[in-house]
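Before I ask anything, here is the structure I am working with.
The complex is shown incomplete by one protein chain, all other protein chains being positioned as in the whole.
Letters A, B and C mark the chains as written, and numbering starts fresh at 1 in each.
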Amino acid sequence: MSNSFGNIFRLTSFGESHGPGVGGVIDGFPAGIEVDLDFIQSELNRRRPGQSKLTTPRKESDKVEFLSGIFEGRSTGCPIGFLVQNANQHSTDYDNIRNVYRPSHADYTYTQKYGLRDHRGGGRSSARETIARCVAGALAKLALKQLGISITAYTSQVGNIALPHDYKAYDLTLTESNDVRCPDAEIAEKMATLISEVKAEGDTIGGIISCIIRGCPVGLGEPAFGKLHAALGNAMLSINAVKGFEYGMGFSGVSMRGSEQNDVFYNTEQGVQTRTNRSGGIQGGISNGEDIYFRVAFKPVATLLQEQETVTIDGASTTLKARGRHDACVLPRAVPIIESMAAMTILDYYLLNKATRL
Amino acid sequence: MSNSFGNIFRLTSFGESHGPGVGGVIDGFPAGIEVDLDFIQSELNRRRPGQSKLTTPRKESDKVEFLSGIFEGRSTGCPIGFLVQNANQHSTDYDNIRNVYRPSHADYTYTQKYGLRDHRGGGRSSARETIARCVAGALAKLALKQLGISITAYTSQVGNIALPHDYKAYDLTLTESNDVRCPDAEIAEKMATLISEVKAEGDTIGGIISCIIRGCPVGLGEPAFGKLHAALGNAMLSINAVKGFEYGMGFSGVSMRGSEQNDVFYNTEQGVQTRTNRSGGIQGGISNGEDIYFRVAFKPVATLLQEQETVTIDGASTTLKARGRHDACVLPRAVPIIESMAAMTILDYYLLNKATRL
Amino acid sequence: MSNSFGNIFRLTSFGESHGPGVGGVIDGFPAGIEVDLDFIQSELNRRRPGQSKLTTPRKESDKVEFLSGIFEGRSTGCPIGFLVQNANQHSTDYDNIRNVYRPSHADYTYTQKYGLRDHRGGGRSSARETIARCVAGALAKLALKQLGISITAYTSQVGNIALPHDYKAYDLTLTESNDVRCPDAEIAEKMATLISEVKAEGDTIGGIISCIIRGCPVGLGEPAFGKLHAALGNAMLSINAVKGFEYGMGFSGVSMRGSEQNDVFYNTEQGVQTRTNRSGGIQGGISNGEDIYFRVAFKPVATLLQEQETVTIDGASTTLKARGRHDACVLPRAVPIIESMAAMTILDYYLLNKATRL
Partner (left out) sequence: MSNSFGNIFRLTSFGESHGPGVGGVIDGFPAGIEVDLDFIQSELNRRRPGQSKLTTPRKESDKVEFLSGIFEGRSTGCPIGFLVQNANQHSTDYDNIRNVYRPSHADYTYTQKYGLRDHRGGGRSSARETIARCVAGALAKLALKQLGISITAYTSQVGNIALPHDYKAYDLTLTESNDVRCPDAEIAEKMATLISEVKAEGDTIGGIISCIIRGCPVGLGEPAFGKLHAALGNAMLSINAVKGFEYGMGFSGVSMRGSEQNDVFYNTEQGVQTRTNRSGGIQGGISNGEDIYFRVAFKPVATLLQEQETVTIDGASTTLKARGRHDACVLPRAVPIIESMAAMTILDYYLLNKATRL
């Protein structure tokens, strides 16, 4: 069950980095939606390696083939199978880790859990697994667009270089105008410089991605164990290298008083709204119609082009220095993945909410 | 489905604060476990209101009655039904909110989603719902104890008063020695003073609870969408007032280099271990045998004994000042809830992991 | 998970025959439905032992107490907990089976699976477990009534005394006019006589219940693994003593030609209909708007008031003759259980179907 995500709208994914390909099955996508293939491919391209000098130089075309569920340009309500073939594999780059556990990778835990592992490129634990998420997320975005719901993420921190303000201070349409995917060009430049420096040292760096969901109707989210923010948190924490999730005021709100943090209601022509939105658009686990916003913490990539101590699968001490082509910072490429997981979650909860009343 | 938690070991809960009671059904609890009823009641007592001068003065005895699934002191493998009757209800305390939305509560979103709500005491959104979690969590702890797994949470921050060190610096057996449930007596005293001050002002305050899982075997957790930390995050974010979750280095790790954060492996007589544990005991979504630790952020309680602006269900402007008996800080009583959700998650993933090989 | 039934509308049940009681939690019941408590109790009364001279003389009042999810007479969308207390227990009637396996009962398999069992009255395998189904089914019927969907079952065969025609030949409002719940008074009388004869011999007898669902809209059912008839079959086969399920022409249709069995379409003022309904109201797993009908086979009750060979839990040969008060034929009391499982299934699939389009 661990390779499926969602309740009504559900992605089941498969694939390793060095097998034939990565793909999945999308079940529960509403019938009758126009499927814009160019948009879906453009979303995949935002995640693709080799898209800029900041990312790994691996060239992967990542062309998605749809195998079912679409007829004459529209979704049929039947499951949508898809495949992105692997290409440009350098499996021999990984011969040196066949019998060695890379520090802070999944090599050790997979081997212990399953009794064996596909070591090439990290196998199933490879970030290549997120391709399936981007395809499903792009489809979800197409459905959400019809509902007037939009989702935008951006890099808000790399290392200790952080945007000083919250999302309302920025023009988020600028996010795609630089390689870091940060809406402030000046700070983006500093982030890019930091990433280049870290890369030159064979080291890596983490950061934070912020995400905004606009236009979400009131009522999405299921108490008690299906709270909308718990679903979003679960979605984000399922992405490789994510170590934390907060929404609304998050960790910074713990030192505030209730009188400082509460969002009072007032009436408008559009209905009840809140004067502030410290809650982050969700109250009691249910969306309240305000913007939903959250932040996701990424640790630095574990693969270093530096010598590290480790052990072999037989327990002997050794050292390891990665070969191959790796990202020094995953944030720029992770932005569309965050958006995809958010889109899948919101569509799923939109569909669930339809069952609230007869 | 939103009132069920877990895959194999699963709690389904019910109940509002002012109806007959709160309870649930626990399915998938392994057969043959000795059920220590005194232990379970003692866990419920840790959550009970009125246990100290820091908590709401509501006196609730919260006695659990088991209705099935236990025979001659042992679990039978059949579902365990249980009920905690409500008592000491002051439903008229809530008459004033029948037609008014309390700021930052679930009143508005429930009414919009369902078309009606039980306003008394917050209805289903009441913190009283967590009673069921504590019962199920206590049972899970009994099973985990047989496996050598222990779970300990403590208050690590209230407002801006925080423990300066991580869990290894404290004797966690001292956690229960003070009303705040903080293992450092001196800092606990400061926290208690802050809570009292805030309470005197009719205000509220948030904080952070830290939690440690010791003795967890290697191999728990299911990639890709069933990562152990995603399950823990989902569990914690399902608790009322939680706004954030981080594990391992969490948000503070985003500004570290990979070379600073990686945990290198070395061999010991007990098998492979890591020299450091910045990963927080989970790698690639699977437990690696080291201590699992995480932190959970709570916002200040929304119910204030202060006048606040709001609207009625008809949209008219009004003000509201809560009556009744409320916590100024939920952290002390939330410690056993955090532990319970963690225990339920770990037991569930322990059972799931048994299916990894034939 | 095995004690939960349904996807969106879901019953989770608990309880043994000789513990404190039997009950459950109903999740996903739509908000705003008027809850007619008298109707629910009347449904429970149809299942109650001691209701006629044909059933076990055990007197059980089976009063249902609702514990949550209902406010001022309407469902709130929150989980509905309920409890039916056990009473009139003669636990000592079962002392003789504590260490003996009753033939064709669940005693042996439970003991082997779980390592222990609650032997009193069959424990969890008792037919008393179906109380929870009748409560949930009665609620489902209340929702379905708003949608114009009705469900009616009746006893169509006891032993080899069978109704000669299908449901359209009978006035099903007569079903409740006799103890057997058969709409043909004359045949009902014969069935009653057979049951009395069998009972006098200390023996038992099986039979068939037929069920009709009228007013079901087109479109319920989810291909490929969620076919509506597969869901109905699963529901029926989950009832104790059921050995077979067929819908439409069922087993009798296997010797027909396609040209004899196909239902051709024609147009009417009410839309497309079929001239015949050999399909049983479901095509391709999806309801087509015609009557849904199916038949359920019950084996004779396993508990005999006759001496039978068996073994003890230690493997020693022995004989066993049941004591206590038992049904010689479960059919009359099973009619409301069949209806309940059907109602729960149809409501669940109605709610699922709402997610088919945006």
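To be clear about the criterion, contacts are C-beta pairs under 8 Å (C-beta built on N, C-alpha and C of every residue); 3 or more make two chains touch, one makes a residue touch a chain.
Here the structure is a predicted model, which means the values were calculated and not measured.
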{"item": "Contact residue for the chain not shown (choose from C:210, C:279 or C:340)", "value": "C:279"}
{"item": "Residue among B:35, B:116, B:143 or B:194 that touches the chain left out of view", "value": "B:143"}
{"item": "Touch criterion as defined above, residue of A:103, A:123, A:285 or A:336 at the omitted chain", "value": "A:123"}
{"item": "Where the unshown chain meets subunit A, residue by residue", "value": "1-4, 7-8, 10, 12-16, 19-25, 27-28, 31-32, 65-69, 71, 74, 76-81, 83, 113-118, 123-124"}
{"item": "Missing-chain contacts mapped onto subunit C", "value": "1-5, 7, 13, 101, 103-110, 112-115, 124-125, 129, 157, 159-160, 198, 201, 203-208, 218-219, 221-227, 229-231, 233-234, 237-238, 240, 243-251, 253-267, 271-272, 274-275, 278-280, 283-288, 297-304, 306, 308-311, 315-317, 353, 356-357"}
{"item": "Residues of subunit B (touch criterion as defined above) contacting the omitted chain", "value": "8, 28, 30-33, 77-78, 143, 146-147, 223, 350-352, 354-358"}
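In the analysis below, only the chains that are shown with their structure count from here on.
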{"item": "Shared interface numbering between subunit C and subunit A [over half = same, under half = different]", "value": "same"}
{"item": "Identity of the chain that, by mean CA position, is farthest from subunit B", "value": "C"}
{"item": "Separation of subunit B from subunit C, taking each centre as the mean of its C-alpha atoms, in whole Å", "value": "39"}
{"item": "Residue numbers of subunit B (touch at least two other chains)", "value": "1-4, 7, 13, 113-115, 124"}
